[in-house]
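Submitted below is the structure of interest, expressed as structure tokens.
Missing here: one protein chain of the complex. Every other protein chain is in place.
Going by the order they are written in, the chains are A and B; count residues from 1 in each one.
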Amino acid sequence: MSEDTSSVTPLPVVGHQYARVDGPLKVSGAARYSSDHSFPGMLHAVPVCATIGNGHIDAIDTRAAAAMPGVRKVYTRENIGKLYRVPKSARDAIIDERRPPLEDDVIRYYGQYVALVVADTFEQATAAADKVKVSYKGQQTPNVAVKLSADERPKADTERGNPEAAFASAAVKVDQTYSTPPETHNPIELHASVATWDGTRFTLYETTQAIVNFRGVMAQMLGVPSENVRVVTEFLGSGFGGKLWPWTQAMLAAAAARDLHKPVKLVVSRQMMFHNVGHRPQTQQRLRLGATHEGKLVSLQHDYVYHRALECDYSEDCGEATGFLYSTPNLRVTGGFAERHVGPATSMRGPGAVPGLYALESAMDELAIALKMDPVELRLRNEPAIDESENVPFSSRHLKECLTTGAEKFGWAKRDPRIGSMRKDGLVLGWGMAACSWIAERFPAAASVTFNADGSVRVASGTQDIGTGTYTVLGQMVAELAGVELSKVNVVIGDTNLPPGPISGGSMATASLVPAVAQATRDAIDKLLAAASEGDSHFAHAATDQLAFAHGRVYRKNESPDSGRRFEQVLTAARRGHVEGQGKSEGTFGQPGKKEYSSHSFGTHFVEVTWQPEIARLRVSRVLTVIDAGRIINPLTGRNQIEGAVVMGVGMALFEETHYDKRNGMAVNSNLADYIMTTHADSPDMDVVFLDYPDLKLNEMGARGIGEIGLAGIAAAITNAVHHATGVRVRDLPVHIEDLLASKVA
Amino acid sequence: MSEKKPGDFVEIQLGRRNFLQIVGMTGAASGLGLPVAAHAAAIAAVAHSAAPAEVDGLALVRFKVNGKAQSLKVDPRTTLLDALRDHLQLTGTKKGCDHGQCGACTVHVNGRRVNSCLSLAAMHEGDEVTTLEGLGQPGNLHPMQQAFLEHDGYQCGYCTSGQIMSAVALMKEPCGPANADVKEAMSGNICRCGAYSNIVAAIQQVRKA
Partner (left out) sequence: MEPFVFSRATDPGKAISAAAKSSTAQQGAEVRFVAGGTTLLDLMKLNVERPTQVIDINHLPLADVERTSDGGLKIGALVRNSDLAHHPQVQRDYAVLSQALLSGASGQLRNMATTGGNLLQRTRCVYFRDTNMPCNKREPGSGCSAIEGFNRTLAILGTSEHCIATNPSDMNVALTALEAIVVIRGTAGERRVPIGEFFLLPGDTPQRETVMMPGDLITHVILPPPHPGARSHYLKLRDRASYEFALASAAVVIAVEGGKITHARVAMGGVGTKPWRSPEAEQALQGQLPNEHTFATAAVAALHPAKPQSQNGFKVDLAQRCLTHALSTVVA
């Protein structure tokens, strides 16, 4: 344990609430998203999608489509031009669907792109795409079976002790299987690509959470040097992992732009987004927990299977948090996949951990019931001293405090554990809770920081703001480090022409940027001091090492900082327009070798549901979440991240599932009326508590990520509350009304 | 095409299908089975002789957008949403589903909120349309825009245009005072980032101001 190794030292800017620096653009329609870009002569592209789920293209008749008004060209495998594969091993060019679009005539999933129509207008391209006639051969029923069994022998992710023997002899046991359905990310922004080509260089306006990786992929697939590809994402309408790696519409748009020498816009339709741009795969997870009568875990086995698309190798690591969340001498986590004829799966917010913790935290609730023990108490009794999976200490872990603080603030002591026993305003109440965790690591990052003679400071990095607040937290970091007002900081991101920044994934962008930005700021300050020493007569004859910088001022070390000169005065005196510093940091994620610390964020959710048995109406009414994620740079945007995850968690628990038709593999509910997500009316009263212990082993500000952890555990907290209210234990998400009709609570 | 007479059945567009009307529509939906190019050519010829001013098959729409008179010639299939975005470059209004299922495309038509994706541009002759850009701009934000900014009533900002347009329209609609009333009234605007509680707080602040 590392309780209270570091107390919170307040900082002037970091840790305080600021309205987003990009907010005025967002609330006025001035923020430009990828599909908002438009160029003279721009053409519109609409893909044609396969209407079978397993088979081969026999022939494509494009004549009728090509003759439609406004159509410039219809592309198939024959004429799309050269597109190349990205090697599996490419660390700087990651893509889930490595097969380039239109590469062969094999249909591996329903909705796969088989042709592309480019026309003058969107209306013309859409109408013509409907006229492309595709015939198929060798058509077979796709395998989209819901029941999963691993195609190959499952591999052990982590193990210790003898879990079978310990389980066999355990005093109290839980052995249950849980499943989560395929979920579709469904950011409200449609995936889009606007591709331009000047004969040598591509400029690509993309919907991506990782512009630098996108450039790497596009350079490989288009067969051009990466300096000939520029990727721009000024604003992203969120992604939740679905926009982490490129999808094939980008290559189609770029190939058409290259061929037609015209800018091409391709906006993926909502329907296509259920097939072509990833999803969270279905999982099936068996949990075996053994404990003593005192509630001490003696064995934990977590065996999971997930579905996998053909020719894709995405893994849903459901055991992500299982190895270290609780103390137990005997443990094994195994994972396997089952191939299905579905579009490629990809990371979705909290990949692995989110479905995994639904299962683990449901099983813990079932164990608490079997033990007749309070579920908070059960977790407190199994708090580990170290990460028992890696055998290293935690960099900073306060799960116990998350449990006790949450219980106290929620009023958990008033909980009557008997099913259906709590009532309020004529409704049955159910209270449930769960713990959560998410990795805390860093990616490589580079940034530049510039002091300008006009008094502004510029920070630049080739990263992107996906809605998490990167513009604002970057501004805060620099305002903090340079000692200037936030309003004086200009944040420039979203362009691969900038120093390569981190991906916005894994909740790591903020933590990754801290060291790079700090180094760039220090570098810029050094250069500022050199400029003062050389060019500002105010500091005449002062060597650089006799000068210092604080609160925007350069001063002599032997004098008070207040006596110093503003940096803009120094630059003006030195006749310098600006000084620019560079910073670069290595990543920690995926680095070889044994780690010194186990770095994770932790948290707890406490949930109240209301149940109205006479009309089978269940609603989530109240959620309290306690998060231990290091220092929170901006509590305003930070709280929003956690609440937003809870809102998504309500959907995960109660609404969301993609259904594939067993006859052709089509996602039958491929629209936002049939794939239902949480509305305003479904969102509960929420409260968020940040413990705010800086994790200084991760970076100098002690900031970890908060984008994903809020979704981990919440579904289990909800289904645990559902069980408390109704007596119905839902082990297959989402909870359906039909499940609850079995409730005996009246 | 014939002259427009008040009180008559007014053709405001001449497209290839006018052919059907000119030569008399039959129950067999004449021409649907024809190769499209040949069909279009034939109609264009007929249309040419009938109404040279409207041979391009485009619908004329004259309306006010954000207080400014606009006259557009659009494909009759063009939705109000696509007309705003592609023809008037008012890209603040967003496409999220194109089927009235998310609310990102919400604009005001004659002061009332509508889904611009489920309306044809051609249906808005004479209407007054307001988009997010028409409410206020940085430095001169509408109170609702300011409230969204202060309450962090968004994350990615993509559904925000629709949320704010709905919120402003809500001020004039019958709606109870409670948060629950606002939530129900705003449920036609999906925020996948889940910034709902901040959005409701922003709206309630403006309502109580």
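A few notes on this one:
Keep in mind that, in the parts below, a residue touches a chain if its C-beta (ideal position, glycine included) is under 8 Å from a C-beta of that chain, and two chains touch if they have at least 3 such contacts.
What you see is a predicted model; the values in this text were computed from it and never measured.
For the chain that does not appear, the touching partners among the shown chains are A, B.
The chain that is not drawn here is touched, among residues B:V65, B:L170, B:C191 or B:V206, by B:L170.
When the omitted chain is restored, the residue from A:E339, A:D526 or A:D661 that touches it is A:D661.
The hidden chain makes contact, of the residues A:T51, A:N143, A:T158 or A:S456, with A:T51.
By the touch criterion stated above, the residues of chain A touching the omitted chain are 51, 123, 126-127, 130, 614-617, 619, 654-655, 659, 661-664, 666, 668-669, 673-674, 676, 678-682, 736-738, 741.
Although one chain is not displayed, chain B still touches it through residues 6-18, 20-21, 24-29, 32, 57, 59, 76-77, 79, 98-100, 103, 106, 112-115, 117-120, 122-123, 125, 166, 169-170, 173-174, 183-190.
Here is the rule we go by: only the chains that are shown with their structure count from here on.
In whole angstrom, the spacing between the mean C-alpha positions of chain A and chain B is 32. Note for the complex: chain B touches chain A at residues 35-37, 40, 75, 77-78, 82, 85-86, 89-99, 101-102, 104, 131-133, 135-139, 141, 145-146, 148-150, 152, 154-161, 164, 180, 182-184, 186-187, 189-200. Taken together, the chain A residues at the contact with chain B in this complex read 19-20, 22-33, 35-36, 38, 64, 67-69, 121-124, 127, 131, 186-190, 235-238, 240, 267, 269-270, 466-469, 636-637, 640-641, 643-648, 671-673, 677-681, 683, 685-686.
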